[in-house]
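Removed from the display is one protein chain of the complex; every other protein chain stays in position.
Here is chain A:
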């Protein structure tokens, strides 16, 4: 082996080593999408109402309130992002009860106190605290506390309605309609209603975090249970391994020693894809797994093109070594063209795709690039190393 050869072999090993370093241990280095680790993704849109038209500030305030609510839910590593003018993207990894979470996030939570004529006396704008508790009959209640201004307003409202009903509504729906026995001036009140422990806690959380300045609508909500996510990963791995085995067998049967080399290159290709995913901190989604599996099939395409070309050259009675060189150089154009067109399609998906599908575009693109490297460079280096020791008959 001369120097250049040694250098090339070494560089391939370094690439493999770096990829392994980046990707191991897998469960720590690979960033899983919500469809694989479980969780919810919610897209909200702020909508105009006659009382509250949407403006930039309102969307930002809504976002902060939503963030506050999610923090109180105790979700780890949530993503709360503004998207465009009116949309807010919320990702809640591993959330245990997505339905309740969605309910809490999307509620306007406008608390109002109304007199018998249905006129609003005051709102929950001046609340400083709210918590779930129990009354003397151990029924769930929500205790609320107003700030100074709120206490004054509440005092007025109760004073004006002594002996009358002062109903409490949330987003226009009546929770309870107590009779005011005497003015309440200390700014503390309790809301009784037909609460369960959970619904009292939920209301308290909503009131604490404040009402949204504008109405929000849920445009999209995708939730996956963690067990289903794990199941998807297991199925993906099973499909991938089965695909690999089929491809391995086919290549060995048809291309013998060369097939074995292509199979080795394929394994290297898989290592590189996973290393690149980890290195780029890309998110692996279920369609992303499909992209990797698809790459298994596409990666050996280049080797088939090269090997067929080598066979043709051998038929022209060229030497083994010359045939290999000619095979690689003549097949290169086709391989390059073929991969560019697939990359164009993957790029289109990357630009216009959404969420999980982007994951497919990412793994497909990485897969194409990695497979070009392994099928052309890695295969060639190995073949150059072994051609001196074996005859063409033994290998192809």
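Here, contacts are C-beta pairs under 8 Å (C-beta built on N, C-alpha and C of every residue); 3 or more make two chains touch, one makes a residue touch a chain; residues count from 1.
By definition in this document, contacts and distances are computed from a predicted model.
**Q** Going by UniProt, what is the name of the one chain that was not included in the view, given "Sulfate transport system permease protein CysT", "3'3'-cGAMP-specific phosphodiesterase 2", "Stage 0 sporulation protein A homolog" or "Protein-export membrane protein SecF"?
**A** In UniProt, the chain excluded from the picture bears the name "Protein-export membrane protein SecF".
**Q** Check the options A:14, A:128 or A:348 and report the residue that touches the missing chain.
**A** Checking each option in A:14, A:128 or A:348, the one touching the absent chain turns out to be A:348.
**Q** Among A:78, A:93 or A:287, which one is in touch with the chain left out?
**A** In the complete complex, the chain left out is touched by residue A:287.
**Q** Using the touch definition from the top, which of A:106, A:124 or A:275 touches the missing chain?
**A** From the options A:106, A:124 or A:275, the contact with the absent chain belongs to A:106.
**Q** Which is it among A:125, A:219, A:260 or A:377 that touches the chain not included here?
**A** Hidden-chain contact among the options goes to A:219.
**Q** Write the list of chain A residues that the hidden chain touches.
**A** For chain A, the residues touching the absent chain are 35, 43, 45, 98-99, 102-103, 106, 217-225, 227-228, 231-232, 235-236, 238-240, 242-244, 246-247, 250-251, 253-254, 286-287, 290, 293-294, 296-298, 300-301, 304-305, 308, 311-312, 333-334, 337-338, 340-349, 351-354, 356-357, 360-361, 364.
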